[in-house]
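A single protein chain has been omitted; all remaining protein chains appear in their positions.
Presenting chain A:
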Amino acid sequence: MLRHAVQRLAMAVPVMFGVLLVGFLLMQVVPTDPATVRAGPTATPDVIAAIRADLGLDRPLYEQFGLYLWRLLQGDLGVSIINNVPVTQELGATIGPTLELMVASLFWSIPLGIALGTIAAYWRGSLLDRAITALTVAGGSIPVFFLGLVLIWYVGFKWQLLPFTGRTGPLWTWEGVQGIILPALTLGGVFVGPVARMTRTAVLDVLGADHVRTARAKGLTERRVVTRHGLRNALIPVVTLIGLQIGFLLGGAVVTETVFSWPGVGRLAVGAILSSDFPMAQGTIIVLSMGFIVINLCVDLLYAALDPRIRHA
């Protein structure tokens, strides 16, 4: 188990390197020049050249990338071009709210999706199954931003039930909980459908298996047959597929944070990109892709915990 974890961690290193390289190169092909942005609209060419030299932008690309990596290893992500604040400081302040939002979204959407999928699979072909399928297809087809805007318009603005203007406080206060409900509903809402559909397929698959017949022949109750011998086995493919969908969720977080002014990494990224704040944008890309890698690592370890055949392999 530990060896498995270490192996997976080692495999994450080249992936991270690739992410850094692609992120760096993307910044190179953007037509805006960081030195010009930094210097402002009234700067003379001399000033821009000086800033360019100062930022190291006049050196060859591989040297710039090497320098960037070297600083990164020391925990230095540079400073914001716009307001001179260290990138790490901004990231540190925004990671917490993003994690809060992700956890709050998954906290309700995964259990609900799994429950709906299991119910649909068990009563396959029934009216209930068809209703759930219709609901999940509809839910999965709604864009994140649209769901967010609809919730803001009705729940937040027209009926004035819940706040919708950013993080209203820490999660252990009532205000904080109220503030996260709408963003978490939005981000989780687009996740329920895929999870329910995956669960339905996986549970259907397992319920037809020989060992489920054995479980029934032992005289177990239907509930136990479905949960312990159906769902428990179905979780293996479901967890794998959830892992694959997490990237989608990170993208959704960027949109949700922007729509709800949630002070997270996603909103920081959008702001940085719109204002051509290159070091900041690159920092957010690093954090988001690190998040993706870490979540996938967790999923992988969870997979091993769920399936003894992998654990002992």
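Operating definition for what follows: a residue touches a chain if its C-beta (ideal position, glycine included) is under 8 Å from a C-beta of that chain, and two chains touch if they have at least 3 such contacts; residues count from 1.
Just so we're on the same page, contacts and distances are computed from a predicted model.
Of the candidates "ATP synthase subunit a", "Dessication-associated protein", "Dipeptide ABC transporter ATP-binding protein DppD" or "Multiple resistance and pH homeostasis protein D", the chain left out of this view carries the UniProt protein name "Dipeptide ABC transporter ATP-binding protein DppD". Residue A:I236 is the one among A:L149, A:I236 or A:V270 that touches the chain missing from this view. From the set A:T32, A:N83 or A:T221, the residue in touch with the chain omitted from the display is A:T221, counting the whole complex. Touch with the chain that is not drawn comes from one residue among A:V19, A:V177, A:V270 or A:L306, which is A:L306.
The missing chain, though absent from the display, is touched by one residue of A:R71, A:R130 or A:H211; that residue is A:H211. As for the chain not pictured, it touches chain A at residues 209-211, 213-221, 224, 228-229, 232-233, 236, 306-309, 312.
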